[in-house]
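This structure is in structure tokens; I'll ask about it shortly.
Left out: one protein chain. Kept in place: all the others.
As written, the chain order gives the labels A and B, with residue 1 at the start of each chain.
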Amino acid sequence: MGRRRLPSPRRRPTSPGGLAGRVGARSASALGRGLLGIYLSVLVVLPIAALLARSSHGGLGAFWREVTSPEAQAAIKLTLVVSAAVVAINAVTGTLIAWVLVRDEFRGKKVVNALIDLPFALPTVVAGVVLLALYGKNGPLGIDITFTRTAVAMALLFVTLPFVARSVQPVLLELDGSAEEAAASLGAGRLTVFRRIVLPALTPAIISGIALSFARALGEFGSVVLISGNLPFKTEVGSVYIFGQIQNENLPAAAAVSVALMLLALVVLAALTLLSRSRSKHVR
Amino acid sequence: MSANAAKSPVVGGGASAKVSRLGLRTVALGYLALLLLMPLAMIFYRTFEHGLEPVWKAMTEPNAVHAFWLSIELVAIAVPLNTVFGIGIALLLERGSFRGRGALGLVIDLPFAISPIVVGLALVLVYGQAGWFGDWLSEHGIDVIFSVPGMVLATAFVSLPFVARETIPVLHELGTDSEQAAATLGANAWQTFWRVTLPAIRWGVVYGVVLTTARALGEFGAVSVVSGRIEGQTQQLPLYVQDRFENFDATGAYTAAVVLALLALATLLAMNLLTRRTRSRRAV
Partner (left out) sequence: MPKSRHWHAQITGLARNCTNPDLVYANLPILMFPMSPMQKVTMPKRTIAAAISLLALSLGLAACGGSSSSSSKSVALVAYSTPQSAYAELIPAFNATPEGKGVKFTQSFGPSGEQSRSVANGLNANVVNFSLEPDVTKLVKAGLVPASWNQNATHGFVTNSVVVFIVRGHNPKHITSWKDLIKPGVQVVTPNPFTSGSARWNIMAAYGAQLKEGKTPAQAQEYLTQLFHHVVSQDSSARNALQTFLAGRGDVLLDYEDEAISDEQTGSPIEHVIPVNTLLIQNPIAVLSKGNTAEGQKFVNYLLSPAGQALWVKKGYRPVISGVPGASAFPTPKGLFTIDTLGGWTNVTKQFFDPETGSVAKIEQSLGVSTAK
């Protein structure tokens, strides 16, 4: 028994009909979907709806006013710019780390693999305190980048570290190496093999990781709030601004800006998903 | 029978291959050392700065012990739920065909796109005393907000997307060949899932569970708003860390942080043990 055709690293799902529609599992699938629907409604849909309702309390005009206030705009802009930079860096370093962890062998690899998730498991306040201690004036490194946009970026890089790497790792592990070997035997250089065979296969995963990183960076509060100094118009990120509005009982403003950030994130995520879909449909 | 050999790491090769491999490894490990290892080293240093006894005392404080078990409880509920529903969502998105796939994709990305502070706010807007279900809940004597169920909701909310997002690229990469072959051989939907799909996506699920657990363990912002911060009742470990930090108890705060880090590591270890690390794939 052999495979029916040569394996390729990229495969389009050949049947749109889908697994879930098969005979014998219809009732189970319907029940499953029902349960899923209830779970998502209770957990996600209802709270988001309530948030949208609250943010549109004063009508669209009030929403727009809150979102375009100078301080809100500065905070949103800073958040977007720094998050985009962080995500770009993560795309490269995350893929690199995943590559090294899957394809390379060295002592202590298991330890490194285990440590990657830690920034995520640590409460953000701990991350903030530690980063402040490391990169502040009294820190062991002798550098002081605190209270600058660099500090915000460092904090975000720390907390979004695992995403791209962990997204790429499973795909890399499942990747069939025969196409690479075939290409190599045909005389392709390592870089070409990577660029034209491996990278397209990894692209959906990288994009997935980017989406996770971006969304996390947008909303991050605890680790940034300590190291950035929260100077309005300079180092105040969106989540800190929202926090401030909540503290001032200005719930509509808080809801409005968070909805705005959420919409921006969704637009970017949707664009990334479309990009991922189109790239994987791309015929070689 | 199986494409074992093709998936082994591409180790070996000529001198230039070795150089580039070492180069990649150095860059990756250097980045990790700078961004990850130093903060972790700082945390361990600060924890054990004053010796083992203060750490032991901090770990055996009644509030610390309660926070530990509450964290475990929250993870034990949120992670399985998000795993099961996450796989379901991934299957629906990659193998199902129904209207509203785009909407479903957006819904699972939402928890990510919202700042944690706002998550708590949204949950209070729905399940709080003055919320949409407030009257109904108090009539039936159900405490959600300022009680453990509310914390479960917040924890599940912020850790929702990971299993789905990790599994989707792997499912996509997998293609439906094996599943279709199994179906033609007479397997029903569930058998196909258990024996063909799940083993193939196991790495996506594994890393998804690891990320979900890490997020559930470390979440502070969303849970703090809905918890009421009642000592010994509604404080999980991150809230406890904040509590210690506020009281100038650095050792207590760092000890709890180390416990969180160890829990995250234990999760990864457990997942690794559960999934044997062989690279064999079932041939059809």
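In this text, contacts are C-beta pairs under 8 Å (C-beta built on N, C-alpha and C of every residue); 3 or more make two chains touch, one makes a residue touch a chain.
Remember, predicted model here, so these are calculated numbers, not experimental data.
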| item | value |
| --- | --- |
| Visible chains that the absent chain touches, using the contact criterion stated earlier | A, B |
| Positions on subunit B contacted by the hidden chain, ascending | 70, 73, 76-77, 80-81, 84, 124, 128-130, 134, 142-150, 152, 188-191, 194-195, 198-199, 202, 224-225, 228-234, 243, 245-248, 275-276, 278, 280, 282 |
| On subunit A, residues whose C-beta touches the chain left out of the figure | 25, 28, 31-32, 35, 69-71, 74, 129, 132-133, 136-139, 144, 146-147, 225-226, 229-234, 240, 243-245, 247-250, 253 |
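As a working rule, only the chains that are shown with their structure count from here on.
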| item | value |
| --- | --- |
| Approximate Å spacing (C-alpha centroids) for the pair subunit A, subunit B | 14 |
| Touching residues (chain side subunit A, partner subunit B) in the complex | 1-4, 7, 9-22, 24-25, 28-29, 32-33, 35-36, 39-40, 42-48, 50-51, 53-54, 93, 96-97, 99-100, 102-106, 112-127, 129-131, 133-134, 154, 157-158, 161-163, 166-167, 169-171, 173-178, 180-181, 190, 201, 204-205, 208, 211-212, 215-216, 218-222, 238-239, 242-243, 246, 251, 254-255, 258, 261-262, 265-266, 269-270, 273, 280 |
| Sites on subunit B touched by subunit A in the complex | 1, 3, 6-11, 17, 20-21, 24-25, 27-29, 31-32, 35-40, 42-43, 46, 81, 85, 88-89, 91-92, 94-97, 102, 105-119, 121-123, 125-126, 131-132, 153, 156-157, 160-162, 165-166, 168-170, 172-177, 179-181, 183, 188-190, 192-193, 197, 200-201, 203-204, 206-207, 210-211, 213-215, 217-221, 237-238, 241-242, 245, 253-254, 257, 260-261, 263-265, 268-269, 279, 281, 283-284 |
